[in-house]
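Partial complex: the chains shown occupy the same locations as in the complete assembly.
Every chain is named by a letter (A and B) in the order it is written, and numbering of its residues begins at 1.
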Amino acid sequence: MKITVSRKAHFNAAHRLHNPAWNDEKNQSVFGKCNNPNYHGHNYDLIVSITGEPDPETGYVMDMKILKDLIKSEVEDPFDHKNLNLDTEEFEDLNPTAENIAAVIWKKMRSAIDDAFEVKITLYETERNYVEIG
Amino acid sequence: MKITVSRKAHFNAAHRLHNPAWNDEKNQSVFGKCNNPNYHGHNYDLIVSITGEPDPETGYVMDMKILKDLIKSEVEDPFDHKNLNLDTEEFEDLNPTAENIAAVIWKKMRSAIDDAFEVKITLYETERNYVEIG
């Protein structure tokens, strides 16, 4: 029987929502305060969920220490205490909405984890706004 | 790839569980303290989840400000600081259990949101009891 194991992590980052194909007025109209040219920031809470069969020898679907380390190398090291627009390759040409950040994290974790497992990402941008993918 | 975006809100309301087709003894036996004729109340925590494809121009599945405003007009304005049994049309003839409140909210949000999106409602009646629909 399949079981899902989840690990919570977090990172703190600055970002700005902006579509370079639009003029300032349209960017301001669509993204409002999130369009501030000097950036604002968030404490992002991240949950990575892995679904699979437990290994009968360990009783683990996946060792949480391994998942914790993967989240650190794939997400926390590149994104924590960074400006997503300026300091990362992933968002150089991609608007760092919660949806796009979650999609980028999903692709990174999906590549890093064996295909025998399903991968799901939950990302809280604030306590009241969050997104899920996978 | 589909993404789910969720927005949390809350409202405070009084209610009473009661089936008018039953006598007082049966109502008391089934609904216990929740049958108090003078009502009791809750802080209802509500999560509205919308699933769809992100718009490539905005990077949004749905603008959270739009969803926040919809929740205000459809749920908070009619239900917040109200007596669900006495002050609302929806529960004039419907027992305001968490299940029924969630189903009413689901119908209201489902009508208000484009059919291209899936809609799910999560409603916490207390920190320990909650329901999901959709």
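One rule holds in what follows: contacts are C-beta pairs under 8 Å (C-beta built on N, C-alpha and C of every residue); 3 or more make two chains touch, one makes a residue touch a chain.
Nothing here was measured: the structure is a model prediction, and the numbers come from that model.
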Identical protein chains across the whole complex (2 displayed): 6
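Throughout what follows, only the chains that are shown with their structure count from here on.
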Euclidean distance of C-alpha centroids - chain A vs chain B, Å: 29
Touching residues (chain side chain B, partner chain A) in the complex: 1-9, 49, 54, 57-61, 63-65
Sites on chain A touched by chain B in the complex: 17, 19, 21, 30-32, 94-100, 102-103, 127-133
